[in-house]
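What follows is a structure written as structure tokens; I'll ask about it next.
Note that one protein chain is taken out, while the other chains of the complex remain in position.
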């Protein structure tokens, strides 16, 4: 297996921080013990956590106004895998990559899978792309893809999704994520119901092509690129469609795809209750689909999402396994740094949610002790589990401080000289 | 049949406006004819339109900060019916009243039904109230009603709903609208999923008590009175519950109960498509559940809702009959005036939506002629159908200008002297 | 003077519609006369209305996900002027063009001004661009322009703005519009106050370079491209800066640049009251800065904005002359059609606002007759002034139905063959 960050460098880095980490870990362990909690169990839990990274996330993102390219951006899927491997080597929390087609379409899928294996990476859900026109594409998606009025356009979009499934099989993936930007910019542009009927027709064809052990994830989004009406705009529509399609169809929750003020953790609870929670695209946002780093804007909300996941896991048992994935746009940071940091933030929320004594909470709720019920969650959220996360990384072979170790490694400088700057913005996705 | 506004006064009023109305009607008729449309058919359509008024709407509403009582507010359900009758006499568009229990609970339901018959009024959906504690109520709803942790509280709330059905049967109603404010003000206050499970359990008991030809309408609302998580917060939850309960359960859309920026007409299209559109609470809003007069803030949105209803009616045929009701809080206007005016605004949107040539629109949409598709809706909305609405009223026995005629009638002065001002705010609902 | 749409074709088009237009105009005139209003005065008013078009608006816009190019897109500022001229020839409402630098930087400003003169066009406010990096630019704007930490970057941005003023002088412009995307994607990325201090320092230098008879317009925007904190995010900041800079600095209101639920017409009233209303970027939106066609989503809001402008004009007299400009992104329509249609929609709101009898409204308001006060505005808005707008165009030499006439002219086909499709997305702005 290939290692891109020198193991000795990581070891040295960890050695330098060891004394301090041990002291912090012991201090935290004592505080937790005084609350009746075992730090070792939590560290073991942290070590088992994993979240997938998006292949397109390792390139610098942009807005409709501009993209300010970073240094050493990956030029193809192989270079993207390298960057993803670095993230996993240092965090030990991101063992899978989610590819996007046709951006990441390999000439030889076996070779790509071999490369990933060699880097210790697996492939998570594959993503189709019918929100852009590709060169030499026969039918435009300007007026929709899976919902287009034109049956030829719909057939082309369906075919692309089925090809994605095929590619995914070769890469060892088990799920297809379908996000379409289809919708309308004007009242009247299309028939709102007709568009969803066509969507369901198209999705039925895609669903029929799913292997038995696969899922298809329906991703909803309030707006952008459609600005008046988006066909799959909310969890209600996503849920109704997933129900209509069948048991392999589930709903994917992207934290940035909701109306202002929406209680997202309640949507998580609803989908879990009705058996349709497929997975997540983690990121953070303040306004719209801002695709900011996970936990950077509203970390308590991220905790509350994991609080619902912990509740669902308790109810559903080991069968409850939603897919976790980061989906962010890194416009002003080094994408590798942001993804490492974001993986840790998601892991943090996961560990914090595990701090809640659910039996005790249920009793407080049962007796309508509102204040102490609320405090039970706040206390878990307030607990700074950083030493647990660092210790989990060190024990799993990662870095105590991933960003510092990454900077010390000189990786970015190295790839900056090996990968000349791209002229345009086309090859790095910006979902 | 009793008439509260003197028929001679209405006739005089209409006679004074007749020349102008005839001229405007003819002018509009000519313009429509040049577009290939028949004004007489539209006037006949307007005459068939009806929207129910809420019994509680004839009292002055308020906010948590204050209620500024109006003159001559009705003190009981009989006086409320009088005010509702005036609205219908002058608009001829509001032949039914939606009562709210226990506010409107009669000592003798037969007497109340007789009173309504005598005024030419019927009873629309009945509304239960488990968002307030009534005097001498055994269990408080402070921590929830249908979702309460306490089984005794839930049983009390279920029993009240079943009593509402019983009362409704005696009054000739065919539907129960269930809105609960249940929810949480703090993360952790209750278990989000547990609360919905208890809601469904409670609703199953209520559903079981429904007569065969009744519907139950589930009304969702984003927030208020619960400020962190409302159990029935969005159409997705409402739809999932209505599906779980059975065919008699449908969803009710209140225009003010959605997150900012929500595309409400698309929710209407979705519920119609999936067979779960029960009805509407019409009002308008800019911020939250502002309960402003229908069409006063965003009249184009109201038109777009009726555009979806016209599309659904075309697809579903005469079986498609959602319930239309006003639900507003009149804080600074005479409630009778606001309700008359609002009934006309809803009727206006209904008639405007009928102006759309749906076959032509479908062709424009099919050919992706986005600009002309959008213009097809805008042209219908732009058409000032006021002469049609006035003529429809006159032909049905109403007033050409309901507000002017009402003012001329002196009705408010008359009831102001007959109905002494109330001391508190308790007897007029403010949903 | 050059005409791009054959005058004979326009005449024929108008002749074909003349009988119908005359009849509709007469019908409307009668209705208005019965309300005491003179249609001829309104038509004359409509003829005096003008709104500038943005040079970048004639190209197809896009989102961060994709741009679906249209046919015959202009490749340079001269071709853009041609398209703008067509818009004005058919609507007679858009005699000025607002250029954007460096996109529209001419090699010879005199030649460009001559070209515009020849097409009957003038130049409105010039726009600077420091939200993108240009090829061979010395300092990147990735971390800000007028607010950048780097003094060299700030100096470069200031210098560009001063060059824009110079170019504007040569083109006959009288104002500079400054919109910067500067801000932060993360809490902590920059010092919120420090950024505004640097902004003010930079703007003071630009302000000092303004000719005596020029204005600088400060354009605020809530978010995008910055997703956590935008330095000039709201009208309060814009107002405070314009006040700090001096009398030549004013605020520009883009209808899509506000937080959800914001009452935009009240901002217009505030800026007018405090003497800082510089002008508008008209468009419409449902979610964020959607840049949809003016009046397509919430036409009543557009009317209410003009209602405030009419109130301010009455108070301030002829000195009150805010700049009117369209600023839209046409992603799925022919930009020329959308701009023609949008100019008409803005003109429509202007004429409708003139229908309000302000003396009568003031009396109703004074007596707290809330319902009739509201109805006074609604009646004006409801009035379909389309025949007035069509007649104004015909009398001024435009087309009765600009879109139909444009389609009949074959202009788009003609330019599609003359202007080969562009490969990338870079040369058409997407503000």
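Here the chain labels run A, B and C in written order, and each chain numbers its own residues starting at 1.
Basically, a contact is a pair of C-beta atoms (placed from the backbone, for glycine too) under 8 Å apart; a residue touches a chain by one contact, two chains touch by 3 or more.
This is a predicted model, so every value here is computed, not measured.
Looking at C:11, C:44, C:208 or C:266, the residue that reaches the missing chain in the full complex is C:266. When the whole complex is considered, the residue among C:129, C:161, C:373 or C:409 that touches the unshown chain is C:373. Here the missing chain is touched by one residue of B:3, B:76, B:151 or B:185, and it is B:185. Although one chain is not drawn, the whole complex shows that of C:25, C:235 or C:324 it is C:235 that touches it.
Of the options A:333, A:347, A:365 or A:409, the residue whose C-beta touches the omitted chain is A:333.
Counting over the whole complex, chain B has residues 61-66, 68, 131-133, 140-143, 181, 185-187, 189, 222-225, 227-228, 260, 285-288, 290-293, 296-297, 331-333, 424, 430-431 touching the chain that is not drawn.
Residues of chain C that touch the chain left out of the display are 142-143, 149, 184-194, 196-197, 222-223, 228-229, 233-237, 239-240, 243, 258-263, 265-267, 269-270, 272-274, 300, 304, 307-308, 311-312, 315, 361-362, 365-368, 370-371, 373-378. The chain not displayed touches chain A at residues 20, 23-24, 27-28, 30-31, 34, 260-261, 263, 286-287, 293, 295-301, 332-334, 337-338, 341, 368, 370-372, 374-375, 378, 381-384, 386, 403.
Note that in this section only the chains that are shown with their structure count from here on.
For the self-contact between chain B and chain C, the two sides draw on mostly identical residue numbers; the shared fraction is above half. Distance between chain A and chain B, defined via averaged C-alpha coordinates, is recorded as 43 Å.
For this pair, chain B with chain C, the centres built from the Cα atoms lie 39 Å apart. In chain C, the residues touching two or more other chains are 260, 286-287, 293, 296-297, 332-333.
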